[in-house]
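Got a structure here, written out as structure tokens. Questions coming.
Incomplete set of chains, arranged as in the complex.
Labels for the chains are A and B, by order of writing; each one numbers its residues from 1.
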Amino acid sequence: MNMASTTRFCRILRQIPKLNRQYSSASDKFVDVQLNDDTGVATVTMQRPPVNGLNLELLQQLSSALDKLEGSKCNGMILTSSSPTVFSAGLDITEMYKPKPDRVKAFWSTLQDTWLKLYGSSFPTAAAINGHSPAGGCLLALSCEYRVMVGPKFTIGLNETQLGIVAPKWFQDSMRGVIAPRQAEMALTLGRMFSTAEAKEIGLVDEVVADKAQAITKAEEFLDKFSSVPHAARKLTKLSFRREPLEWLQKNKEADLNMFLNFVNQPKVQMGLELYMASLKNK
Amino acid sequence: MNMASTTRFCRILRQIPKLNRQYSSASDKFVDVQLNDDTGVATVTMQRPPVNGLNLELLQQLSSALDKLEGSKCNGMILTSSSPTVFSAGLDITEMYKPKPDRVKAFWSTLQDTWLKLYGSSFPTAAAINGHSPAGGCLLALSCEYRVMVGPKFTIGLNETQLGIVAPKWFQDSMRGVIAPRQAEMALTLGRMFSTAEAKEIGLVDEVVADKAQAITKAEEFLDKFSSVPHAARKLTKLSFRREPLEWLQKNKEADLNMFLNFVNQPKVQMGLELYMASLKNK
């Protein structure tokens, strides 16, 4: 990340509320899980104010929630946010600034594991995207099997390139499984954020609705379609479709982690992050 | 296949005419081939009442017809049905109930061979889908290069998942070659049957017409486009596009066969089939 991209990085992030700089405590509950006993559908809500920055603790709780849902044979999962304006702003960059070696490794490994569990979940998944969804937020949404987004004012996209970051292969694969290759190449080389109307047009989201309640309803309707589908056959069919991206990351976790660590530990990346942190304090 | 899916299985199949339970004799002619001497186009008609259930004999005759057409350097093939309401109901499940080891092996191997010959045929192919086309019926249609379907009341789809069955990789590949990956994943995890309007919208069929005569005409028009295209270059270009799915099955025939045999020989699958057979007798 060079100075120019750092400036851009700041400009973009200033559009969303100030990051919560307080360190998380182990007792914080960043992920809430509510199981509907009638339908067997779990609603998983990210609730780390103000922007659901994906830090180690949130990811650990999300990963753990996915494990529990796998164990409970739930009928489906809706992923959403407690914020009225942000689904998730993506990775919490405080995890990358002057990182402690052990923590930053755990951070990226937990992101990998969370994606493997979400992308390859045995139960059907839908995202109720009730706010902005850049970068890692978009990744989580793309990993679900259906996307309903609240419009028209929010945006979604894998905008890593805009920030001087190359979206890892599994981010790209998640996008390629959803939109046409041509659209995915343009979206990712531009690091483009899409309006809900644009996202709907290229298939990046499946439906656009007016508010969160409708998003939840539409997500429930999608999941309900599977209520009459035998679970085992459905699960194996899904995994068969998603096998290549899942196997790639399973086989390349170490190399993918090292690529991230090399990137984060570049002096110019650290300098960029420092400038960004300073700009936040001066707001 | 569990009890719940067996019930579903029965409900779905009851919507189509009762299966012909009589055993086939070697002299039955389940596949009719008519060659148009003017155009060089062969019309291959499946004619095993009432629903063109794909049993060993029908598949052997279809496989044999494809061999003969390869040998005769025909200019194209139209695949259709003699039934006014069903293109093909898919695999004949009587082949799977208390199967004799040799016959059930021959059954699946012949299905594999038929698909390899149809999907990789040197001549252009079109399906005139003049009735319902679930599961194996849809597979045959997907393996052609063009699909014209009679609408609006018939349905088409790979609905194996609904029946508790995982569509083999080559079924999935046949679908993925025709519609977008996103649509293919949803279609197969849901085991969804599409109306002709829905099928047209996602590209699962190319044209929807009012009756069989029109379907044949449109199929002929598609094949006629190739009359000015050099055969060898066309064939090699087609095979280049279809190489991966074809090579996969060629290399994995044995493993794919064993997966099928393991599935069929599960006690719960046999019990499911027994209940289904009983339900047919009581109709």
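Convention: a residue touches a chain if its C-beta (ideal position, glycine included) is under 8 Å from a C-beta of that chain, and two chains touch if they have at least 3 such contacts.
Just so it is clear, the structure is predicted and the values come from calculations on it, not from any experiment.
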Which total copy number does the whole complex reach if 2 copies are given here?
-> 3
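Keep in mind that, in the parts below, only the chains that are shown with their structure count from here on.
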CA centroids of chain A and chain B: separation to the nearest Å works out as 39
Spell out the part of chain B that touches chain A in their complex, as residue ranges.
-> 1-2, 4-5, 8, 160-167, 169, 172, 180-182, 184-186, 188-191
Touch list for chain A against partner chain B, complex | 124, 145-146, 176-180, 203, 225-226, 228-230, 232-234, 236-238, 240-242
